[in-house]
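Removed from the display is one protein chain of the complex; every other protein chain stays in position.
For clarity, chains are labelled A, B and C in written order, and residue numbers in each chain start from 1.
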Amino acid sequence: MRAVTSPADAAQYTAALAARYHEVRALSLALAEPLSAEDQCVQSMPDASPTKWHLAHTTWFFETLALRASLPGYRPFSEAFAYLFNSYYESLGARQARPERGLLTRPPLSEVLQYRAQVDEAMDALLATSIPVELAATIELGIQHEQQHQELILTDVKHLFSRNVLLPAHSAASQRPRTAPVALAWIEFEGGRCEVGHAGAGFAFDNECPRHAVLLPPFCLANRPTTCGEYLAFIADDGYRRPEFWLSDAWATVQAQGWRAPLYWREIDAEWHIFTLHGERLLDADEPVCHLSFYEAAAFANWAGARLPTEFEWEAAIGSAACDGHFIEAGRLHPEAAHPGTGLLQRFGDVWAWTRSSYDPYPGFRPFSGRASEYNGKFMVGQLVLRGGSCATPAGHVRASYRNFFPPAARWQFSGLRLAREC
Amino acid sequence: MRAVTSPADAAQYTAALAARYHEVRALSLALAEPLSAEDQCVQSMPDASPTKWHLAHTTWFFETLALRASLPGYRPFSEAFAYLFNSYYESLGARQARPERGLLTRPPLSEVLQYRAQVDEAMDALLATSIPVELAATIELGIQHEQQHQELILTDVKHLFSRNVLLPAHSAASQRPRTAPVALAWIEFEGGRCEVGHAGAGFAFDNECPRHAVLLPPFCLANRPTTCGEYLAFIADDGYRRPEFWLSDAWATVQAQGWRAPLYWREIDAEWHIFTLHGERLLDADEPVCHLSFYEAAAFANWAGARLPTEFEWEAAIGSAACDGHFIEAGRLHPEAAHPGTGLLQRFGDVWAWTRSSYDPYPGFRPFSGRASEYNGKFMVGQLVLRGGSCATPAGHVRASYRNFFPPAARWQFSGLRLAREC
Amino acid sequence: MRAVTSPADAAQYTAALAARYHEVRALSLALAEPLSAEDQCVQSMPDASPTKWHLAHTTWFFETLALRASLPGYRPFSEAFAYLFNSYYESLGARQARPERGLLTRPPLSEVLQYRAQVDEAMDALLATSIPVELAATIELGIQHEQQHQELILTDVKHLFSRNVLLPAHSAASQRPRTAPVALAWIEFEGGRCEVGHAGAGFAFDNECPRHAVLLPPFCLANRPTTCGEYLAFIADDGYRRPEFWLSDAWATVQAQGWRAPLYWREIDAEWHIFTLHGERLLDADEPVCHLSFYEAAAFANWAGARLPTEFEWEAAIGSAACDGHFIEAGRLHPEAAHPGTGLLQRFGDVWAWTRSSYDPYPGFRPFSGRASEYNGKFMVGQLVLRGGSCATPAGHVRASYRNFFPPAARWQFSGLRLAREC
Partner (left out) sequence: MRAVTSPADAAQYTAALAARYHEVRALSLALAEPLSAEDQCVQSMPDASPTKWHLAHTTWFFETLALRASLPGYRPFSEAFAYLFNSYYESLGARQARPERGLLTRPPLSEVLQYRAQVDEAMDALLATSIPVELAATIELGIQHEQQHQELILTDVKHLFSRNVLLPAHSAASQRPRTAPVALAWIEFEGGRCEVGHAGAGFAFDNECPRHAVLLPPFCLANRPTTCGEYLAFIADDGYRRPEFWLSDAWATVQAQGWRAPLYWREIDAEWHIFTLHGERLLDADEPVCHLSFYEAAAFANWAGARLPTEFEWEAAIGSAACDGHFIEAGRLHPEAAHPGTGLLQRFGDVWAWTRSSYDPYPGFRPFSGRASEYNGKFMVGQLVLRGGSCATPAGHVRASYRNFFPPAARWQFSGLRLAREC
């Protein structure tokens, strides 16, 4: 948290926090707006949650961690919601089993929207007072938390729609700009002693801390993410049928799941189509490949004679570059082809980059204190780190030190890759 | 089918068919009316289907078997619906996988209601013409089919609601009449050569035919279904913990599922509660026990020193009694205690009676001809016969020869038992 | 049991029982003799048991039901064996889980053989005394029980060997006699009131009782079991790819298991081979098809425009014919082509005939009393009846009223079919 040094400063900070609160809360509703109550209720797989559940859970987070503790006289909207909308906080009591979030036809969406309204009103009351820094930190965490769920609202409803032969669209596509394809090029980095992780005044998750130094050999990164066209060459070269490119668990998964292409790709009459949040359309060879598992990203890199970068190579290469890119606010909701340019293109946004780093704790890692202690630390096994955000990430949410993480077989996120190699 | 012998007779018959068509179609909507679009969309287990799917599937049945074939110029509402709302007819093409019916947030409920309206209108047009007897038989089958799904609408939504800690009610309970409990008594039947199965003019399913004779030893039936109070004594005597009462597969299921009481029973502070379509309430010891599997029904009978009747004993005992009882139209949607009386009480309605008969074909069984050939015959393995209908069966739908069937572990139907024994 | 009316008669009876005991016990060892200790130790699937386990379990049966109860001073070989070699008798205590019988590398085979020797010696002592009829009945049951396990020894080791690419043989094949193929012909039976089930002096299982009358319409049976050649025509006509022939559960199984032919069939370079207890060889079109599931037998019958007989049709057709046929003692261990003849050929032996009858209790069924009460009754759900015995059944073990039973998907028994149809 930023240091707050005077009452005027504090008031200004709180006002800014309130403004951000409302902006983020409004975006959640805007993302849900094109969806019917039915669309928002159903769960298409255990990993995905219904939109309605996301809307309620993010609200529960503010109610439970901020309002119940800190707003005198606050009366919870419903005691049952503590059970229904707790995600995974063992210390906060029993909860709806994750694979059964889609059974909740009640409360109806309308009631969840009332819940949001009541909590927003109470948060206004809270934010009109002088709040201690710990509480401000909790509210900031709640905002960041809701931004994470915004991305999940989109990836989860995309999965749901993909399982319906009607192939519904979340929203209409806007015109995609056409530019000349950007050729693959390698950028060299000298490595050496590099500082990684978060330090300083802004918000960061506990898993980005503490900032520390690592030693890196020299390395090269591709100037842009891998494209669908490049991935098609891997498929055409029987990439999915040749075990030599795959990790052992990966190959077992390819066999068991019958994978033959990224998630949401479909070959119709010898032409590849792709399902997007705007419906199904022809594949664009120039756009970044996404909806890959770590297994596929690593196999592709092997096939290409390269490898995935470590999370520290990625972070060192990004350095202090501005966090601009193609994010959720652009409304495109699908990665786009790189625009011509020099240096590392598409550093942030478009597609998350799988790294070759397991999601392990940093030296001296300490979980958030208090009720949010389960936020990140307990997931530090069996997952791989992704970096950089995607077209479904809210602008301002990611940063160079941001560590996203998913199991190696997960494909329903906007996950792609950027190649690395020794120089 | 009834023989139709003159044009006037035919017109009268068709008019009656049209009236029944509308009555049945209206009841489906009435059953769904208390449910939100969300409630009607979700599937709580592979065996159960969403209400919306039931409403669409029964409509698809008329469209596919009557309108497409027989109404000149009929244009199907949507080609995709042939895939989405086919249940299990292999001969009618590929279809939505059964466990994935709950993924269909699209079409929305409103569109399914339009679908029903279009098909109803077209059926009116069809029924305004002179129709051949084969078509009349198909329409009659469609009506009977929709009645079967009416019961499933209720049992399926009951299961859905039971999985929600809010324990929603489908509708408000009406006052239940209180009468003196009816003591268990045994009625003797002499057996001998008995005719079973359907013959005559009225509608019957193919699985009830042909009518044929069986030989039965003398037997006794209980005067009424087993009550919750009687079943409580079985539980209290450690019925669920003593393997000697259970079939081998049954005992394995009890262990694997952790069964300790019928479905929808819950012990709260040493008092048994029961979840109904009107919400949860205290158990009534006098009402018929239901939501039993065959396994439990058979184990209870063993414990009681009795047995389940065969389906032929049940049918012979019923004889030609009128098919009156407590059905769906009464709006109670839960079995009720027997009213004092003599002879076999609650012959029809209240709870389906599990029998000790496997669902095998009758001698000389022939499936329906044509597109409905898959209706019953292909399920004749691994299931047990139930008889008599329940509080969720439409009046007029069951008869003495009616054979319902479910796998031995199924519990979400209104399934109970009536004891039998040697005399 | 046969009535025993004098001391001399009793002594003679006991002597005969002792002789049969030794004959049967010796056959078990003879069947195991070609197998190594390793072969006898391994379990290839949960349904199958190791030979060593069969040898010990059948011994445990005599020890537990006869010696412990009735031989004064008998000291059990090992208390642990009561746990290790109990099969499914809940009333006789906890036991080794069925799928884990193959974990028992200890006791070694040599110790199991000592166990057999000790029990045989003690049984000799017991049979040298004057024994009550109940005990004689128990010993007779133990003999019949061991005969059932003799068939399982062969079917279980056949399954084990089939899973090894070395395709080992249990024993060498003898020359198979070549005869002219027997054309399919239909034999008519008039049906009517028929007595079925066991009555009289000889041994029978409880599930064959009581003898009772059934009514049968006229029917026809094929003169011999279906042959491999006939079954090949079903395969060639895409029988495994056309759902219209299959029961619903059957079709789901075909899809899930990828069935394309009977168990143990393999196509090599467009020629069908079959794995037998003598190793793999070319298929013989004239021999009876076996290792079919009920699902396949019923689908074949549908395809052939016929059906499976009910168990009562089969029994009525057999009538009082002598139980002769091709049994285990012939040493062929595989069904053989019918020899030319008239009437019903291959009534007994060669292949078990799947019937269209679920394995339900007979009217008035009572389980064996005492410790053997779990023998048959608790399996009376979810299974289908087979009749007639096979090439792996001991001679003298089957009879017209004998009811074998297996779940509808089981294929590792010598199970085939004989067609039936309306006349």
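Just so it is clear, a contact is a pair of C-beta atoms (placed from the backbone, for glycine too) under 8 Å apart; a residue touches a chain by one contact, two chains touch by 3 or more.
Predicted model, so just to flag it, every value in this text is computed and none were measured.
Just so you know, the chain we are not showing touches A, C across the whole complex. Note on the undisplayed chain: of the listed residues C:L17, C:V42 or C:A317, the one touching it is C:V42. Of the listed positions A:L103, A:A122, A:L135 or A:V214, the one in contact with the omitted chain in the full complex is A:V214. Set against the missing chain, the residues C:L17, C:L127, C:L160 or C:A316 yield one that touches it, C:L160.
Note that of C:L31, C:A56 or C:L104, the residue touching the chain absent from this view is C:L104. Subunit C residues in contact with the hidden partner, per the touch definition given at the top, are 36-39, 41-42, 44, 80, 83-84, 96, 100, 102-109, 160-161, 163-166, 168. Touching the omitted chain from subunit A are residues 88, 90-91, 193, 212-217, 243-244, 246-251, 294-295, 298, 310, 356-361, 363-364, 378-382, 384, 408, 422.
Everything that follows uses one rule, which is that only the chains that are shown with their structure count from here on.
Relative to the whole-protein C-alpha centroid, the nearest chain centroid is that of B. We define each chain's centre as the mean of its Cα atoms; on that basis subunit B and subunit C are separated by 38 Å. Between subunit A and subunit C the centroid-to-centroid distance comes to 60 Å (mean Cα coordinates, whole Å).
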